[in-house]
Every structure is written in C-alpha cells, then in structure tokens.
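The complex appears here minus one protein chain, its other protein chains still in place.
We just call them A, B and C in the order they show up, numbering each chain from 1.
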Amino acid sequence: MADVLALDGTGRAELAGEELRELYRLMVAVRYLDESAIRWQRQGLIPGYAPQLGQEAAQVGSGYALDMSRDFVFPTYREMGVARAVGVDMVEYMSTHKATWHGGLYDPKASRFAPIQAVVGGSVLHAVGWAHGQTLDGTPAGELGVAITYFGDGASSQGDVHEAMNFAAVMKAPVVFFIQNNGWAISVPTERQVAGGSVAARAAGYGMPSIQVDGNDVVAVAQATAAALAHARAGKGPAVVEAMTYRRGPHSTSDDPGRYRTLEEERADGGEDPLARMRARLLADGIADEAFFEEALAAAKAEEEQIRAGINALGPRPGTEMFDFVYQEPTQALKAQASAWREESEHV
Amino acid sequence: MADVLALDGTGRAELAGEELRELYRLMVAVRYLDESAIRWQRQGLIPGYAPQLGQEAAQVGSGYALDMSRDFVFPTYREMGVARAVGVDMVEYMSTHKATWHGGLYDPKASRFAPIQAVVGGSVLHAVGWAHGQTLDGTPAGELGVAITYFGDGASSQGDVHEAMNFAAVMKAPVVFFIQNNGWAISVPTERQVAGGSVAARAAGYGMPSIQVDGNDVVAVAQATAAALAHARAGKGPAVVEAMTYRRGPHSTSDDPGRYRTLEEERADGGEDPLARMRARLLADGIADEAFFEEALAAAKAEEEQIRAGINALGPRPGTEMFDFVYQEPTQALKAQASAWREESEHV
Amino acid sequence: MSEHTTLSDLEAAQDNTTAADVQQESVQNFPEPADVGATETMSMQQALNRALAEVMTENPRALILGEDVGQLGGVFRITDGLQKKFGEARVFDTPLAESGILGMSVGLAMAGYHPIPEVQFDGFAYPAVNQIICQVGRMNYRSRGTLPMPITLRVPSFGGIRAPEHHGESLEAMFAHVPGLKVVSPSGPNEAYHLLKYAATRQDPVIFMEPKSRYWQKGPVNTGADAAGYNPNGSRVVREGKHLTLVAWGAMVARCLQVAELAAEDGIEIEVLDLRWLKPIDAEGLAASVAKTRRAVVVHEAPRTSGLGAEVASIITERCFGTLKAPVERVTGFDVPYPSGDLEDEYIPNIDRILYGIQRVLEYRRG
Partner (left out) sequence: MSEHTTLSDLEAAQDNTTAADVQQESVQNFPEPADVGATETMSMQQALNRALAEVMTENPRALILGEDVGQLGGVFRITDGLQKKFGEARVFDTPLAESGILGMSVGLAMAGYHPIPEVQFDGFAYPAVNQIICQVGRMNYRSRGTLPMPITLRVPSFGGIRAPEHHGESLEAMFAHVPGLKVVSPSGPNEAYHLLKYAATRQDPVIFMEPKSRYWQKGPVNTGADAAGYNPNGSRVVREGKHLTLVAWGAMVARCLQVAELAAEDGIEIEVLDLRWLKPIDAEGLAASVAKTRRAVVVHEAPRTSGLGAEVASIITERCFGTLKAPVERVTGFDVPYPSGDLEDEYIPNIDRILYGIQRVLEYRRG
C-alpha cells in the first residue's frame, strides 16, 4: 500500500507511549461494545445493529487524528468506533440502533459529529459544504476546521461521491474523504464494485492527493489521516485516505454472510486482527504489559455495562416529538395534525 | 495532447484521399447548416438553437469512425454534426429546434441514434445499458456493437457520468465515452468545472484506457475514436476519448457570451478553426483543390435549402400525439383525458 | 444504515401481528371467483420469487439487476436462487448506485431487453428519481413509441418493520404523478404472484411496490393452469359491505380488513376495496363501491398532504358527489418524516385511527 500521490507534511509527529496506549484502550472499548451490541440484538434489547468488527484500527486511528475543537465528522452508519474515539455520548449514539430516534439522540452540533446517516453516500456532500463554509469566515489557512467524511467502498459508486470530490477539488474545500474499504458492500465484493480496484486511485483524476493505507494498522491510519488533515487545514484543498480493511462480521445483524462467502475466505481475506496486531506491537515495543491489557479490558467492560444500562433505560420518545422537530417554525396544519394525533392516540 | 493510457490497436488504417475529402464535405455541410440554423432562429423560423460552431471536427470525426451497422449513438443536444455524419434525417433532427417534438421526429431505433437529450448527462448511463446488452446476446468479441455517448465538460460533473463510467468498467461494457471538452458549460469555464482539468484523466481511476485528442483535428479525432471503438468492440471494455475543442459560438441562441468572455479571449482560446485547418491540409497534401471546395460548399448550400424547406413545411403535430405515445398500452384514464381534450379544444 | 430487516427480524415482526391479521389474508376474505384450480399456500416472498422465475423462464430477454440480487438473493430474498437458475448474465449485481441501475435499465430496454431492476428499499429510489421521471417514464413518448420501456421496477415499500431511516417510505403519490409510469401494489401473496407476472410482461414501465411488512405472511396462491382466470386489472373488493367503503393498498388492506371485522361486531358493514393499481386508478371501481355505500374512507401510510388519498378522495367526490353522505375521510401518515421504530405505530394509521375516521364519516351531518 502506498501513496497514490504524496501528501506533503505529515501533520503530526510520531506517536509515542501514552498515545499508543490510548489508541489501544479506545480499540478495546470499541471492540467490546461492538461485540456486546450483537449480543444486545440477540437478547432483544435492540432490533438491529451494523457491527464494525475488524474496522477498529481504521475508525479509532482516524478519529484520534482529528482536532475536535475545530473539525467536524460526517459519518455513515457503521462509525461507532469513530464516535467513541471523538467522545460522542455512546448511549445517545447507540439509541439509533434501539430504534429510538433516527440519527441518534446526541446533539450533533455540540458533538461535532453529524447525525448517523442511512443513505449510503448521503452525507459526503454535506462535508464538502461544511468545509467550504470554513473558508468563508476569514479563518486563516493553517487553522481551518476540516470536515472528515466516512464512507465505504460501496458508497464510492454513488454519483454524490463523485460530485462531492469534484466540488471539493474545484473549490479547494478542506475536507478529508475517508474511505473504509472493507472488501464488501453487503454481498458485493470490492472487485465487482470499484472499477480500477481503489477509491484512492480516483483522487488523481481530480488533481487531489490521496493515500492508501493499511487500515488494520491503527498507527498508520492515524498518521495518514493526520497528514490528510494537515493538508486540508493548510488550505491546500481536499485529500483522500483509503483505509484497506475487512468487514469481519456480517453486514448487519440481519445479514447471513454464509450466502456469499465461506469461513475459509473470511479467514484468508480478513488478514490480521487489528486489535491483536496493536497488542503485539505494544508488547514488542515494551509500551504495555499484560496488566495494562487487563485494565483496558476491564475498563471496556465497565463502560459497556454503563452504556447497556443507559440503553436499557431508554424509553420510547414521546409521540409529540414526531411533530416537534419537523420545522423550526411549525405550521398551523402540522399543529392541527399533532392535536388530532394526541386526541386519537390518547383517546381524549 | 497525449494518451493518458495507450489504447492498443488503432482499429482503422490511415485515412486516405476520398475519405479525407468526405470528412471535409461533411464538415462543410455541418458548418453551413449550423450557421443557417442561427439565421433561421433570427428569422423566426425556429425558436432556438444550440450551435456547434467550432466542434465540427470533433463531431464529424467521431461520427465518421462509427460502424452504423452495429454501433449506436447516444447524443446530448449539441450533436447536430454527429447526426449528419451518421446519416440521421436532418429535417427530422432539426424539428426538435422548431419545438415540434422533444427529442426530434427521426426514428431513433432505425437511425441508431437515440433521441436528443436535454438532461445534461442523462443519456450516458443509457449507453452503458445498451452496450452491456450487446454482450448478452452471444455476439463474439471483435464484432460487438459499441455504444458511443456524447457529453460535455459540464456534464462530466454529474453523478450519473461517474456511475456510468464505474458500471461500464466493472462490467466491461463496450462503450466509448466521447467528451467534447469545449471549454465552457454556458458561462462556466472548464477550470472551474473539471477538477484536475481533464475528463480523460479520470479514466485511469476506473482502470479504463483514455485518450485526449486535439478535437479540432478531424483526422486525429477519427483515429482516436476508431481506436477506442476497436478496443470496446474487441470485448476489452469501455474507453474514454476527450476531444479538446472550443465552443466558438454562444451556448445557444438565447445566450450572451459577452457577459462572461471577451472577443479577445474567444480569439485567443479558440485556436485554429477546424474547417480552415482541414482545408489547408487537403490543399497542402494535394488531396483537394479550389474546385472541390466550391463543389462541397455548393452541395452544403443545396442541402441546407432542402432542410430549410422541410423545416418550413413542418406543421405542428396533432394534439392527439400528446396522448398517443405516453404508453404502449394506453390506459382508460388517459383515453378519457384525450377525449375531453378533443371535445374542449375542438369545441365539439 | 444496516438492513435490520431480513428473515429473522421480519419473522419477529410477524409475531407482533394479531391472529386476526394473519387470518384475514385468507381466501375467504379475498374471494376470487374467477380463480379456480390449484392453490398452494406460500408467503408473499415466495410468491414473488415464483413469479419472477416464471417470467424469466418465459421471456429469455428478461433480466434481473440490482444491489445484492444475485448470490444473496436480495436482502428480502425475493430473487433467491434465481442467479443460480438463470445464470450470472441474466441475474446480476450492480455497483451500489440507484441512478445507475435505472439508467442502465433504460439502455437495456433500448437494446430490446426487459429489465426487472430492484432498488433495495423505498427510500433509495430517490437517487434514481431523475432517471425514473425523465427517462423511464418518457422514452417511449420522446421516441414516438419506437423505444418502449418495458421496465418493471421492484421497490420493497412502506413501513412497519422497525427498520432504520429511509426504509419505510411510501412513494406512490410521487410515482402516480409521473406521466408514462404505471404503479401497482399487491396486498397479499396471490395478488403478488399474479400482479408481478402481469407487470413484468407489459411493454410499459411499472413501479411494483411490495409491502415489505407483508413479505412473510402466508396465503393461498393460485398457480394452476387456469389461473388465467385472474383479472389483474383494476381494483378489487376484498370484503363486501354496505355502510362505508374503506379504500387501501399494500399493507393497509389487511389492516382495513381487521377494522371491518371489528366494525361488523357493531353491526357496521364495511366494504374494503384493495385499490391495487395506483396508476391508473380504477375510478369506475371506486365509484361503483361508493355509489352503493355512499361513504368512504381512504387509508395510506404516506404523509397526508398531497398524498394519493387526495386523488382517491377527489375521484370519489367527482363521481359520487350527488349521493355522498359525507366528505371522504383520509386516514394517513402525518406530514412528518417517517419516524424511528419506537414511534412507527403512532405514525402508521392504526386500527383506532381508522375507526375514528369511520366514525367521523358515519356521524357526519351537513352543517
């Protein structure tokens, strides 16, 4: 894996001890929560979930590289690890999977994390618009807020993604297109999805730098993302990071991957588990020991317990909220519908 | 201008004497008809027109390269020269500009020339579908019918064009994406439209060969198109030809280019007139003489006269046709509307 | 958002439906006098799958394309096994781009094929709207009948399965407004089987809206040789009554039958009309029913304003004004985005809301 077009400026120095340990902690927390969510679904606590198993390095590494005092994240639906890494309230985040509120209950503005997005490719243009906005308010180059948009190999086929890349490159908007190429879009493998085989390779056609990075190496991802962010922040325009990873689990809790890939294939194509890899690295470099790993796991478990309790406690939202958030300035017609609904549903 | 990715096989031998003269004849016919259409509009014969002035080489050269016994053309709205080169009935073609029938009165199936298309980028995917269809009916590689889709630098920004290129490349559909990069999309110049500056350069990102050709050199265009057609016909998948040319006239008869470019800019950017260039070449190579040029012009004039007479004679279509062509199997509801229309409009 | 909505979840959803609900989609409540001959019990998913297999067998130019329709058989398994049966050339996965799928279908139709594209969920038809409206609906017209568009677009539609955002939309009002399209929605397995076979052999584009919450409900399907007696056109009275006509389509038909049962306990005899074709709308069928009952309520999941209920109500009013006892009532979704699972039962017309609507009509007195 190599730079398709070199990014100048690495943006961030080498990561050292505590930073690496923090990356590991985040990955464990994400892994544990992710696996738990699948259990939650089996237990009937939530109706469905889209696991990110195997994508912890891509998500945590990129999320970690962000400067959340000025950057803004535009996720799709599988970015639980990014949300966790940048500090989104995880009960509010997971609430979307409990069918409580489409997009999640967290405040996207305060969290600097756009609502969870079910339209594949739907939010990529939003990132471009937000990013272009940063260049209009007088912020000097070098200090620009950067939009990072997360999407998949499948999403790269959508027309909106092309329009977004072209708009961003024409306007030199500070946006990082972060692709998690996890090999699959539900049942369709990348080779029948992405002509040419790489989304990063498309960037050159727009005159945009890109980097294809080993998406299972959390440090490499963090560094590639930092480089892309630095490029955008400096006012040099957009950049593409394509993290090559693997969707180790099903597409969602409703999916049956056995219909389109064998366990052997999964094992062969999945490569090394990003978590195991980071653990080995920390051990080898003497940055962490078993006690640290146990501690990290214990913290992850405690965290999951809290989140589960929060999800458990989440009741349905009051029906009035169906009407409350449609407009900033509600219409008489809608108010009348809300009253009718109340009368009929509460039998008043 | 150079190949972005070399196409193997030129597909067609060098063009010789009579072929070159024929190219010139076509260009003159197209130029004369085009200029006449602007006059028609000023005289009130037609309500509007989109001239192709300056794009004769791109249109005639590419149209000439086609094998109309098996290929199929998917135009946008400015391809009068292509239509003429491949033998579409020109009264029926020009009828769309008389506001007689959207898309033109010619039979697109018999003409192997899809209806004129007003949605920018709208027909590019159709070409991919048609082309993929050619691979499904057992035609051996080497004899495949090829779809050629014409669109502009502006159209390249549309999501549909990306989807089309990706679909075609994934499916190895025999389609040639023929871009006339004429420097402008109404008032927007290519540099604020096409990030990276070239549509051909995008092809590499899809693993597709492409060629950027001097679009004002009719022979070069014919050869580049032939090479692309040969590639596609051989079952090797799609190819891109980007003909670099210049829209020497207004966007349409409603446009006022003076608002966005000066006459000096037009002169500087327009380059050499493709017609003058071909004429000089024929003269220099001793392939044609003044008598030939006069003859060609006379033929063009005679042809224009006939077409104008045909357009002049074109009455409005009967109102029943509004209803007749909506469905293959009309509905009772629509039949009732047609009856009501007839009663009310004919006061019966 | 991930698809939470295949087999296991839907079977779970099914458990939530009442026994009465399941029962009503039986042959008694869907009397089909013309349909004699062999019947088999199957789910709508199976009926659709069977219909596709038959269409593909009979027409070698028929093609199935879309996201995950191949090896996976679609997220709802409607195309299950068809790639194996008909080969990868005739049943193929496309890249993930709905405009691409429909645009490509236009080109395939121009090349003489009969494409049967699927968009994975209702909400993902929106990216294809430009191709659907400007191309699929217009190519036959633009080409003066020389380039027909025999495209059968299957759209798993409507809500009710606690799915993620954009997986519970009702697009019929939009499609019905588009010149050149035809639109149909089956309410049960037998309808699904016959209507899909019919739609997929037309020379015009048909939007086929499958009520995804009903995919796993079983019922008898007439697959016998004399299924030819089935009339695929127009609407269909699925329960006779004389006091009021309930008009519905898709998943709301079964619900309206439940409502009719409940009303019958109070001596109110409700006629339930399955509209089936949302374009063209069976104005005669509507008028015939309401001429008899003199009262009507139309039910749909889509938001109220500019929904298809307005068209149905207008047609009824135009034809039956002189005898109507009350204005046609609309019981619909609200003018709000389709909500998350926890709130969808508040959004989709439920039995109570339909009963209230009926009550308003029955109690209406000219002011």
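One rule holds for everything that comes next: contacts are C-beta pairs under 8 Å (C-beta built on N, C-alpha and C of every residue); 3 or more make two chains touch, one makes a residue touch a chain.
A quick note: this is a predicted structure, and the numbers were derived from the prediction, not measured.
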item: Chains on display which the left-out chain touches in the complete complex; value: A, B, C
item: Which of A:45, A:60, A:99 or A:131 contacts the chain that the document leaves out; value: A:131
item: Selected residue (touches chain absent from view) among B:24, B:40, B:64 or B:77; value: B:77
item: Residues from chain A at the interface with the omitted partner, ascending; value: 72, 101-103, 105, 107-110, 114-115, 119, 122-134, 136, 147, 159-160, 163-164, 166-167, 170, 321, 324-329, 331-334
item: Interface with the undisplayed chain - residues on chain C; value: 99, 123, 126-127, 129-130, 133-134, 137-138, 141-142, 165-166, 173-174, 176-180, 279-281, 302-303, 305-311, 313-314, 317-318, 321-324, 326-328, 330, 335-337, 364, 366-367
item: Touch list for chain B against the chain that is not drawn; value: 47-50, 77-78, 96, 98-103, 116-120, 154-155, 157-160, 185-188, 192-195, 251-256, 259-260, 316-317, 319, 321-323, 326, 333-334, 337-338, 341, 344-345, 347
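Convention: only the chains that are shown with their structure count from here on.
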item: Most distant chain from chain C by Cα centroid; value: B
item: Rounded Å distance between chain A and chain B, as computed from the means of their C-alpha atoms; value: 43
item: Rounded Å distance, chain A centre to chain C centre (Cα mean); value: 36
item: Multi-chain contact residues (two or more partners), chain C; value: 95, 97, 99-100
item: Residues of chain A engaged with two or more neighbouring chains; value: 157-160, 192-194
